[in-house]
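One protein chain omitted, others in place.
All chains are identified by letter, namely A, B and C, in their written order; residue positions are counted from 1 within each chain.
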Amino acid sequence: MAEPLLSIRELQSGYGDVTVLWSIDLDVSEGEIVCIVGSNGAGKTTLLRTISGVVRASAGAITFAGRDVVGFEPDVILGAGIAHVPEGRRLFRGLSVRDNLLLGAHLRHDRAGIARDLDFVFGVFPVLRERKLQDATTLSGGEQQMCALGRGIMSKPKLLMIDELSLGLAPQAVERMSEALREINRAGITLLLVEQDVATAFDLAHHAFVIEQGKVAIHGEARALAADPKIRQAYMGI
Amino acid sequence: MMDRMPARDRIGFMLVGLGAITFALTPWIGGNYLVRFTTSTCLFITMALSWNFIGGYARYPSFATAAFFGLGAYAGAIAQTRGLAMPGAWLFAAVFTAIFAASLGSVILRLRGHYFAVGSFAIVEILRLGASSWHGLTGGGSGLNVPILPGGPEFASRVFLYSMLALALVTFVAAIWVDRSSLGFGLRCIRQNESAASMLGIDVDRLKIIAFVLSATFVGAGGAIYASWVSYIDPTDSFQILLTIKVPVMVLLGGAGTLFGPLIGVLAFQVLEERIWSSFLEIHSGVLGLVIVVLVFCLPGGLLAVPYRDMFGRLSFLRRETVP
Amino acid sequence: MRAIDEGLARRRPMIDLQVILNGVVLGGLYACVAVGFSLVWGVLNVINLLHGSLIVLGAYLAYLAFTALGLHPFLSLPLVATVLLAFGYLLQRHVLNHVMTEPVLVTLVLTFGLDLLLYNALVLCFTATPRRIVLDLGRIEIADVVLPVDRLAAMLLALALTGLLYCLLRGSRLGRAIVAVRMDRDAAILMGIRPRDVYAVTFGIGALMAGAAGCLIAVVFPFSPGLAETLLGKSFVVCVLGGLGTVPGALAGGLALGLIESVFGVWLGPQNANIIAFAVLLLVLLLRPAGLVGRAGFE
Partner (left out) sequence: MTAILEVEGISRSFGGVRAVDGVTLRLLPGEIVGLIGPNGAGKTTLVNLMTGVLRPSSGVVRFSGRDVTRQKPHQASQRGIARTFQIVQPFPEMTVLENVAAGALFAAKAPTIAAAKAQARRHIDFVGLGALADQRASALTLPDRKRLELAKSIAMNPRVLLLDEVNAGLNSGEIDSALDLIRRISAQGVTILIIEHLMKVVFSLSHRILVLHHGALISEGTPDAVARDERVIEAYLGTRFAERQGRTGHG
């Protein structure tokens, strides 16, 4: 079997002496869509933040494209090809949609490539082209999520991690966003999603991981897991 | 905090007592210059201890010291020129400054961090400009003459020395009280986490205003004594931006939020400044700047926090003893 | 600044076009004086008490270039600004960067200490005697309104420089990074931006704008090291009035201060106009901490 694109072993991480992730093992193969679900406080966001280098891992290994990426600064990890779309979009107020997108390409210097990717983003989300000069934080919730996704794509990542894609979005918007994610995935970007809407996540993903109290409780093919009563147990504790 | 290191505290109080006696004896030890130096040192001790209430215990970065000083100086001077006896004028100045601080504090203490600092700076500016504009009351930019104390210069210099010394001692007693009372306890809680403090039942607004008023009252009295002492005040001298920063620097030098820190800071600073002032007049402010930079980088907790115990293991009496 | 205001006060005490125009000219200069201070405060969350002295340093450098090399201050401006950019960058990187997470009091005290050092160096090098670069370019008179050309030119240059900074922040990769760090530091990190680098560059730009403003001040007002305190005070007022960290904010605050000074200067005398300026500062601080045009920044 081919080497996975992202491989995490016995990862432990947290804030100060507050341990959130106790021991995480997780693989993402190239070209896949993988989702992580789990109840509040299980450590999903912390996992993404540890992968992107914002939070320091206290133990364990993260290998990306055959390269050890634990302990590096976020810009190095982004440069290696891992982009992180944070929860709550976190668009920059006072900057236009276009400027927000260009900030995603901050580390790149290939003008032609940036222009091409900007076109790609506008192709996936035409509404962003229409609004490209508008202050990004004045967009609707769904459009802001598109902009945040686009900003992630602009770094030309191999792996795009998305935290809480559907949070606060109307069902139709979630549907559109799922479609867009499939298109992005077809364009060759591997996706790692953290989702609270379990059905959306399982519909999209090839593989799913359920995290409970900082550990992987269940994992497997998303389709198989979707009917598994253990999922509900992991959430509800009963 | 009450039961912390009684040995160290005892030594501290003994040294303060010795220091006060030495200060009181300066007219017999040295000349006019030394007496003047001691008088101004007492003034700085008063201001540093006062600033410590709000800036040290509560860690609100107040730069209003010069405002209280100038206000007290003008209140005292004006009261004296209008015929109030000197001690009465000083008392009036203290009360006036306290009332001013209470009303100002209820508004300005809502600000935090930089905004509080800027607000307190602005008070100094406004008062300085006000003092130079209001000719009828303050004499404007040309200043105000205060009646000279009769009895000759030597007598006067002693009166002011003992007045300033008494004020410094009163302030120190107030500082001891604050340090040991629930007020000081509450302020220390506010310093570390204001919202957690209020959740613990601390009326943070009230405590902050009390600390702010305390930080003003004695400074106001000090300003009034200063005005009588130098018998002439003007706006730029009374509301000095330099003063408003120098006092916090002194406290930081000794150790903010502690009882003895301000005393040590003032003494160290005064001696240092005296050395620098007398030997290198030209680079006086530059060296002061250098002292500040060194202070920030090498003595972040002030002189009191330096681990002397580790440096001089033999001085075991300095070791912290905790009552079980 | 006082001299001009007093000149104004001697004219008839009436608010006319001349007064407004004077306010606008003054306001343009103030915007340029304060914009670097505002940027540093907004992005780094540090009040740079050195700012006034950096402006005066710029003025002296322009003066030196003018007297020693005969270089026109408007021509030496890019040089002076570059020198200050380097100075500011290094100062932040190697000194201020170590106290970025300390309480407000510490950064304030440290920049004050550095300011004393710089002030003393200025006095040693240039003495306390007021200097001025006299260009004497004549004056423009239209109807009742009189404007000295050097002052008008300085104001236009000030606005142009402020506009340039605006374009830099809006339209360049670096500018976007600065705005991103100001708006959301954590999200900026996810864009691969290193806030430490941005802090150093931003402080450098703040110093650059101070140097440029110094070159303009040198042409318009007599200056000495003591002017630093006045300029710092103006920067505070502009910053609080306009809101932190944005060019439009500084512009609005600068114009507001310029107009307050010239209008109230006529009504109440220049001294009282300053009281009004600081009183307005205090009011804005208490009622609208985000400034007249700004939105909430730090704290």
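Note that a contact is a pair of C-beta atoms (placed from the backbone, for glycine too) under 8 Å apart; a residue touches a chain by one contact, two chains touch by 3 or more.
These numbers were taken from a predicted model, which means no experiment stands behind them.
Chemist: Given that one chain is not shown, what are the shown chains it touches?
Modeler: By the stated touch criterion, the chain not on view contacts A, B.
Chemist: Which of these touches the unseen chain: A:72, A:120 or A:235?
Modeler: A:235
Chemist: Write down which of B:196, B:230, B:271 or B:306 is the residue touching the left-out chain.
Modeler: B:196
Chemist: Tell me, which residues in chain A touch the chain that this view leaves out?
Modeler: Spelled out for chain A, the touching residues are 14, 16-20, 22, 39-42, 167, 196-200, 202, 213, 226-227, 229, 231-232, 235-238.
Chemist: Even though one chain is hidden, which residues of chain B still touch it in the full complex?
Modeler: Output for chain B: 1-3, 180-182, 185-186, 188-189, 191-193, 195-204, 322.
Going forward, only the chains that are shown with their structure count from here on.
Chemist: Going by the touch rule set out above, what shape does the chain contact graph take here: line, ring, star, complete or other?
Modeler: Topology of touching chains reads as a line.
Chemist: Please find which chain has its CA centre nearest to the centre of all protein CA atoms in view.
Modeler: The chain sitting closest to the overall C-alpha centre is C.
Chemist: For the chain pairs B-C and A-C, which is connected through the larger number of C-beta pairs in contact?
Modeler: B-C
Chemist: Centroid of chain A to centroid of chain B, CA atoms only: how many Å?
Modeler: Inter-chain centre distance comes to 56 Å.
Chemist: How far is the middle of chain B from the middle of chain C, if each middle is the mean of its Cα atoms, in Å?
Modeler: Measuring from centre to centre gives 32 Å for this pair.
Chemist: Which residues of chain A touch chain C in their complex?
Modeler: Chain A residues touching chain C: 52, 54, 73-75, 78-79, 83-84, 86, 90-95, 99, 102-104, 106-107, 151, 155.
Chemist: Which of the residues in chain B end up touching chain C in this complex?
Modeler: Listed in rising order, the residues of chain B that touch chain C are 55, 59, 61, 63, 107-108, 110-115, 117-119, 121-123, 125-126, 129-130, 132-133, 241, 245, 248-249, 252, 282-293, 295-297, 300.
Chemist: Tell me, which parts of chain C touch chain B in their complex?
Modeler: The touching residues are 41, 45, 47, 95, 98-99, 102-106, 108-110, 112-121, 123-124, 229, 233, 236, 240, 269, 271-272, 274-275, 278-279, 281-282, 285-286, 289, 298-299.
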